[in-house]
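First the structure, in the form of structure tokens, and then the observations on it.
Only a single protein chain was left out; the remaining protein chains are all shown in position.
Here the chain labels run A, B and C in written order, and each chain numbers its own residues starting at 1.
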Amino acid sequence: MSLVYAGMCCHAPGITVRPEQADPELLAGLHAAFDQQRQAIEDAGAEVLVMVSSEHFANFFMDNMPTFSMGIADEYESPIENPDWLKVPKVTIPGSPDLSQRIIGQLLETVDISWAQEWKFDHGLAVPLNFLTPEYKMPIIPVNINCQAPPLTPLHRAWALGKALRQAIDAVPEKVALISTGGTSHWPCTPESGKINLEWDKVLVDQLIHKRKDELLDYKFQQTFIDGGAGAGEMRTSICVAAACEETVGEVLFFEPIPVFATTCVIATFFQG
Amino acid sequence: MSLVYAGMCCHAPGITVRPEQADPELLAGLHAAFDQQRQAIEDAGAEVLVMVSSEHFANFFMDNMPTFSMGIADEYESPIENPDWLKVPKVTIPGSPDLSQRIIGQLLETVDISWAQEWKFDHGLAVPLNFLTPEYKMPIIPVNINCQAPPLTPLHRAWALGKALRQAIDAVPEKVALISTGGTSHWPCTPESGKINLEWDKVLVDQLIHKRKDELLDYKFQQTFIDGGAGAGEMRTSICVAAACEETVGEVLFFEPIPVFATTCVIATFFQG
Amino acid sequence: MSVYYVQKLMYNLNRDPDLRERFDKDREDVLSLYKLTDEELEALTKPDIGLLYVMGVNGQILMHYAAIFNMPWAEYLRVMEEGLEKHGPVRSGLYVMSESNEK
Partner (left out) sequence: MSVYYVQKLMYNLNRDPDLRERFDKDREDVLSLYKLTDEELEALTKPDIGLLYVMGVNGQILMHYAAIFNMPWAEYLRVMEEGLEKHGPVRSGLYVMSESNEK
């Protein structure tokens, strides 16, 4: 079995852009939880980190919008945003092209994933990696799910991708960690920006931790948008990773609304090998 | 039932680039068969033509390579090649964005198709459309299957797309025709260019006409490449359309190797509503 | 499709440093490369971020365009509200579903 760790984490740009504006205690807790996740990934002996994210029109646009995509590059530039604004370093992050190819070969049996030889990481990857792989030496394989441009990826297909990822990862000799980013309620870049639906977030994270498939796949597009904002579409990433380890009950490492980051910040373990 | 016609046709650029070099009798036969297919589409009352093609790095590249893609644009430019070379007119072809959206919404339930708001038709579409819709007034919805850049779309997923297309098309009120282009043996743009494997082509077209699913899905990547050349990968388009009308036996309208076009030229009906 | 090329321009500006430089030097020159309606062209030239929001531009893309003009975050949020008041509810895209759009 070569999946050695799976979990979810948050990726709000505020986490690195304006940490000084957050409650210091909450910030310390968030940092500690990120560090705990980093340690768990390292302790599990992970050689590669597969990051399931929802990018924000940095690489993919409506001229060729993938429902799913996986990177196959030797290396990736990060971040695409101005590093002085995002306050994360401009780095070149190693990929794992050979492993990407082997995983994609397997995935294509059941999911019709696009693949990409170029990929500039946006804050959806750059913010969590700043905490999870602070030396930027761990090879990363980025995966994207269309959570932004309707028609969004159906939830049951995000689940199917998770199942396919698990099967593909378990078939390779490498030790692989799998992390999703994003998906709690938020209303990014709109007049409602800053709104948080804490009760909705609690229910979602509980369903994810307990891998309640039927409940997770029952969210409706319009109601989710109303309850959780446009940002809630990113739940697809965590539904995917939850599917990859449906058999285990996870554990919440951190769950706190941080208003200046405009979302509930969550770090959770879904699977520990 | 709103699928009203399905079939396959050839798309070799030679057909329009150097018709005068072909045997005049064969050329006349090919033109007559194209015209027969055009007439069948019109007689069926088709309001939209869904063209399943394998484009040749005109729109899609390894920076974001879709396994499947469908156009959602209002209109499409054609051809991307120099029209003086390809000898087809430079035209703007109407799309059917609303119908594209409805079909994609349905397809996404089972296949993870990318979608594209821009698409420049290459000879894979421009050559057959020159004969099938010579006035360029029929709205076209382009569909692409990755037949060019390995890892190619698995054959059973091309079949799955065909099944999903049929279901989606039958759920809309519009009368829709479905045409695949390409897939007989050819060795395009290589030192072996011009080679034709007529026996292999005969077997393939017979399997397609009779929708012999097991045989069609049993082709192996490397052996197909050796027997049919790099161009044979395009069989995915016809396997897809055959799947969309598995229940009917088709009819070959034209089947002749035309050496100066570097392939066996085929026009066939798969389904007549 | 509505505001497609408006968003394409913003997407390209965000990815292509050469285009961005050209845009900073001669905005009209770059805008002339895209198929835009008169209203879109005017909103982009001004720029009228509120109107662009009302037209249906996705915030994840619009934010980057506002940043090109060094618009502070608070100002960005304010002009969207102003846009809704002045030009009416969001006309296309995701935000036609949002609550603030129904006020």
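Heads up, the rule we're going with is that a residue touches a chain if its C-beta (ideal position, glycine included) is under 8 Å from a C-beta of that chain, and two chains touch if they have at least 3 such contacts.
Worth saying up front: this structure is predicted, and the values here are computed from it rather than measured.
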Given B:Ala32, B:Leu198, B:Ile226 or B:Val249, the one touching the chain that is not displayed: B:Ile226
Which of B:Ala28, B:Ala171 or B:Cys189 contacts the chain that the document leaves out: B:Cys189
Chain B residues that touch the omitted chain in the full complex: 56-59, 61-63, 80, 85, 120, 148-150, 187-193, 222, 225-226, 229-230
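Note that only the chains that are shown with their structure count from here on.
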Length of the line joining the C-alpha centres of chain A and chain B, rounded to whole Å: 37
Chain C, residues touching no fewer than two other chains: 1, 4
In chain B, residues with contacts to at least two other chains: 117
